[in-house]
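See below for the structure under consideration.
Every protein chain but one is kept in place in this view of the complex.
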Amino acid sequence: MSLTDAQRAEIAAHASETTPTRRPTVPSLEAMLYAPQNVLDHGFIRVIDYMGDDSAIVQAARVSYGRGTRKVSEDAGLIRYLMRHRHSSPFEMCEIKFHVKLPIFIARQWIRHRMASVNEYSARYSILDSEFYLPAPEHMAAQSEVNRQGRGSVLNGDDAAEVLNLLRQDAMQTYSHYETMLDAENGYGLARELARINLTLNTYTQWYWKVDLHNLMHFLALRLDPHAQYEIRAYAEEMLKVLHAWVPQTAKAFEEYRRGAVTFSASMIKVLRRMLAGEVVEVADSGLSRREWDEMMAVLREQS
Amino acid sequence: MSLTDAQRAEIAAHASETTPTRRPTVPSLEAMLYAPQNVLDHGFIRVIDYMGDDSAIVQAARVSYGRGTRKVSEDAGLIRYLMRHRHSSPFEMCEIKFHVKLPIFIARQWIRHRMASVNEYSARYSILDSEFYLPAPEHMAAQSEVNRQGRGSVLNGDDAAEVLNLLRQDAMQTYSHYETMLDAENGYGLARELARINLTLNTYTQWYWKVDLHNLMHFLALRLDPHAQYEIRAYAEEMLKVLHAWVPQTAKAFEEYRRGAVTFSASMIKVLRRMLAGEVVEVADSGLSRREWDEMMAVLREQS
Amino acid sequence: MSLTDAQRAEIAAHASETTPTRRPTVPSLEAMLYAPQNVLDHGFIRVIDYMGDDSAIVQAARVSYGRGTRKVSEDAGLIRYLMRHRHSSPFEMCEIKFHVKLPIFIARQWIRHRMASVNEYSARYSILDSEFYLPAPEHMAAQSEVNRQGRGSVLNGDDAAEVLNLLRQDAMQTYSHYETMLDAENGYGLARELARINLTLNTYTQWYWKVDLHNLMHFLALRLDPHAQYEIRAYAEEMLKVLHAWVPQTAKAFEEYRRGAVTFSASMIKVLRRMLAGEVVEVADSGLSRREWDEMMAVLREQS
Partner (left out) sequence: MSLTDAQRAEIAAHASETTPTRRPTVPSLEAMLYAPQNVLDHGFIRVIDYMGDDSAIVQAARVSYGRGTRKVSEDAGLIRYLMRHRHSSPFEMCEIKFHVKLPIFIARQWIRHRMASVNEYSARYSILDSEFYLPAPEHMAAQSEVNRQGRGSVLNGDDAAEVLNLLRQDAMQTYSHYETMLDAENGYGLARELARINLTLNTYTQWYWKVDLHNLMHFLALRLDPHAQYEIRAYAEEMLKVLHAWVPQTAKAFEEYRRGAVTFSASMIKVLRRMLAGEVVEVADSGLSRREWDEMMAVLREQS
């Protein structure tokens, strides 16, 4: 991550002020506030603001007049209940705002989550920095042979280096031409909104992104999944840490009932009943496709 | 408004705690936090939590690293610009949460605003209090003769008193039967989710309602309008005071560019140009319907 | 259900016209178009319009230039895949519009589904009919003793009859007073928007409701659940039939992967693995709460 000194100073000035508030406050999240957490080679997430905590969920679910808290154990129980039964509205009562720096191809996946608010740095209005994402060698992987939208084995060192070279050279050349197009004195003075179309999809952009807790967990459930593209998973992993710092009871319930949970189809439930009754079930008479069977067996055999 | 002592104590306990935060804080809104503001005969709104302030809008619009503030005057200018050009996304970056007590027929209008989060007190799970809205005599009005969905002149004193009696008696009787249906010992022990269907639409309910600043202003623009039903306008008026306490620059821009603004149709603009050129335009050759003409003239003649 | 002759004539006139279209058409749904399907004592749903079919989902998922269909079996396989992996966006590509007549207390639950469009009959503008929901004796149930928001055993015949009397009398009396309040000649001429507040929550209203297929299935998954209130389940059951007529492949996948599916928490998966390894697991060392344990065992033992 490459922040200028001016940016570091802005962040430091922002972070140093403290004022008293009567709102719910979460010390472990306050400690993280404003500080960029590195993601990928030049990206980051940083928490800019938040509203609510675990007990705000309880308070809303009970439509209560006070803080909602009876005992910590009762609150935790209610949160687990709400998560388990997918009562999502109380989780909408907490809100968080991030500043995120991310490559454009990841921004294009991220923005598909519509239940959030976004302000993106405008390349019609301003000039983008010369920063682009280059995968680390261990993430430079071949096309998967079993999954049409995934990665297979890692490229060998020479191939990885050569691909990296192509990516770096093309990004640098297109950026250099972008500058030439923009330059009114020694170049062409082209409109910013046009010049930017020459940039590659690994160019970094940044935005403010605000989301409620329910939709944040929906984002995390999808983007922490092993089938999500590695680069967006890297952001989700960092945001999961924020979740644990912010709403620890909710985060635990999320791990138990969402992230670690598995949904079995109607046919899988029938297979399960037969297996538990001692029957040896084969894929051929299971009513499942080969792929579903394999997925189910993988879940049942996995070591925890 | 009728809060029990226990409720008052809960609120007081909640309001008395102060903790330091590094988040933006708005002292004038902090002073209002948790305290119920009376609306109608038994209703209230109270602010439970908030996120962001005027400068958070500026910060998001600029995607800046620090607080966003340069000078107060520059921030105000940017906020006016954003409001004028309907750049709504930076206003989505602030959030507020209310606890509202309101009659069911108003809740039914309110919930039509979909871009908000709601947790309502559940009459399947709990028993509603015996509280129902009775209009004050000065709001007891006849059907409008010009507007099919509005009110005309106020009823005379005797009529108002008689209507009030009908409303009160029916609400009391249906509530009393609700209690009988529910009572497992001396009544019928009917399920709560069924018994409640006997209650009248002026029965009070309550909910937590969370909304971003953009959608709050959209709610206010519609519900402060003279054509909105008086009872929901009463809530909107109280929330407008909150808006001014919370984000004073935004509230001023809202009054200027939204609430006090008027939209002229393409044909109205043509009429305006002719009038400014000194022509005496008549409705017959204006290209406007009688109703549009009247509305336009009302705007142009109104004393400010 | 009580339609006037004029309403029946309107529906018949609407249904009799046929025009050629190049759009995808579903004969089994065309056959149901416009005809009211009775729900509860006076309610109905009727399909007013629709857009898309099973192959429109496939076409969108493939972003293809033609109809999307290769073979029916391939299409069905892709639909199952999309449903299983919760790829919801292709299901958003189909749309359906209903006209629904329903009691107000059900309308209040229904409207919580925000991702839909609604036009409700306005009681500010028009006068509501004298129609109110009265539960059939077999649905007149006592409060559940185990579930704070559910029903237990059915009331005995005498009690049911007495409750029914209370409901009927109160609804008739409040409606009669509503008429008196409205009547400008022999009553008070009160504004419609005020008079309606005297009506009970079982009064029928009606609306046009438009939703995409993804959100329709979300509605159905929640409202077909045994924990949903019986009266809204009755509507969902009728709409499930529409789903099967409209998009049969999707409806099958919905039954398999959503309605008939069960989600096991991380701890439940661990218990399952131990059970399949032959271990006798007891609730005490399962890591589950008593309630979770009971729910899990109920799923595993249920006869299919």
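Order of writing sets the chain letters: A, B and C. Residues in each chain are counted from 1.
We adopt the following convention: a contact is a pair of C-beta atoms (placed from the backbone, for glycine too) under 8 Å apart; a residue touches a chain by one contact, two chains touch by 3 or more.
It should be emphasised that the depicted structure is a prediction, and the values quoted were computed from it without experimental measurement.
Touching the chain that is not shown, out of A:199, A:224 or A:271: A:199 (per the contact rule at the top). Although one chain is not drawn, the whole complex shows that of A:7, A:88 or A:174 it is A:174 that touches it. Across the interface with the omitted chain, chain C contributes residues 3, 7, 9-11, 13-15, 17-25, 30, 33-34, 48-52, 56, 59-61, 63-67, 89-90, 92-93, 95, 97, 99, 117-121, 206-208, 210, 212. Mapped onto chain B, contacts with the missing chain fall at residues 84, 89, 112, 255-257, 259-270, 272-273, 275-276, 292, 299-302, 304. Although one chain is not displayed, its contacts with chain A can still be listed: residues 103-105, 107-108, 111-112, 114-115, 118, 122, 124-125, 133, 135, 140-144, 148-152, 155, 159, 162-163, 166-167, 170-171, 173-174, 177, 180-182, 184, 188-194, 196-202, 229.
Operating definition for what follows: only the chains that are shown with their structure count from here on.
Taking CA atoms, the transformation carrying chain A onto chain C includes a rotation by 180°, reported to the nearest 5.
Over half of the residue numbers found at the chain A and chain B interface occur in both copies, marking it as a same-residue contact.
In this assembly, the chain whose C-alpha centre lies farthest from chain C is A.
With each centre defined as the average position of its C-alpha atoms, the distance from chain B to chain C rounds to 30 Å. If each chain is reduced to the centroid of its CA atoms, chain A and chain C end up 33 Å from each other. With centres defined as mean CA coordinates, chain B is found 35 Å away from chain A.
Multi-chain contact residues of chain C, defined as those touching 2 or more other chains: 112.
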